[in-house]
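A single protein chain has been omitted; all remaining protein chains appear in their positions.
Up next, chain A:
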């Protein structure tokens, strides 16, 4: 067989295109594409790896079950190192070479930055690792959603639990001095007032602070019944808890989603005992209710998977559910139709990932449950029932 000069040129261009990340012909009309800016390296890698596994596993499961309304789902992703400029580069690259229907974003900064472009494209909807209250606004972010409660909702779950368990309790707020940390402060104060709880102290710390002795002394003076941390992953929570115990403080410590991974607290050991917090999803090891999806996850992954994995898994599930509803209604998969399909989700069973049926009316799923760490058993244990904090429309 002889190769003509034109064929050689075409082959060269195709090879060059491949090398440049342009993959013509990869996007097929009969497939669904989930693309993602995933933080596989950098400060958020601890979550990114779990998120990636969660999305990939759900895609594998749904494809094994025949896909979404007969269409195979393809997941494409790249590392962003949790940097907005790299996330935007990945977005441009992946959406330029794949007809993406859904996009996973790695941060609040990226979600805000890409919003105008997402709206301009009008071809995909996006969810991601951010639970920022700001994103829970369907008017400003019409093509985005949060696969769980926003940070203000998470605090509302905690305050509702506190108001029920100890009416009139005194609360201290400890927030990191970041956009993430400061996010729910204003709504927390309003919610506490509404529930008859008093805010005894507000502490804002640098996100990387190690020496927290002065802050612990402030806590001692305020003597709160509950101390709610937000805007951290782990440090400096163990330091706070250890020093507070040494000073004989009776306050109960609480956190929000990104501080709630079981493996993090298992490494802390005895000092972690009694730490409480809000979880939008069930833990890998939860067996106290019918949860077939958790059983499937345990079957696929015999070792513990993180809370971030659950977040990625559920996000992929909601993407696929929105796609399914859109296709079943014989609608074109545009951002508007996909979002409308997502918002048609009512009393939806997540297979036990969330302990209550979910309804998505706006941009979030305002449901959560309080868990408490048991250092002896090395597991988070559910406290009370799932709490829905959706606002009346």
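Note that in this section a contact is a pair of C-beta atoms (placed from the backbone, for glycine too) under 8 Å apart; a residue touches a chain by one contact, two chains touch by 3 or more; residues count from 1.
Assume contacts and distances are computed from a predicted model.
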item: Among "Transport permease protein", "Amino acid/amide ABC transporter membrane protein 2 (HAAT family)", "MoxR-like ATPase" or "NADH-quinone oxidoreductase subunit N", UniProt-listed name of the chain not shown; value: "Amino acid/amide ABC transporter membrane protein 2 (HAAT family)"
item: Identified contact with the non-displayed chain, of A:54, A:67, A:109 or A:368; value: A:109
item: Selected from A:79, A:106, A:261 or A:286 as touching the chain missing from the view; value: A:79
item: Selected from A:49, A:127 or A:318 as touching the chain missing from the view; value: A:49
item: Residue ranges of chain A at the interface with the undisplayed chain; value: 18-22, 40-41, 45, 49, 52-53, 77-79, 81, 84-86, 88-89, 92-93, 95-97, 109, 112-113, 116-117, 120, 134, 177-179, 182-183
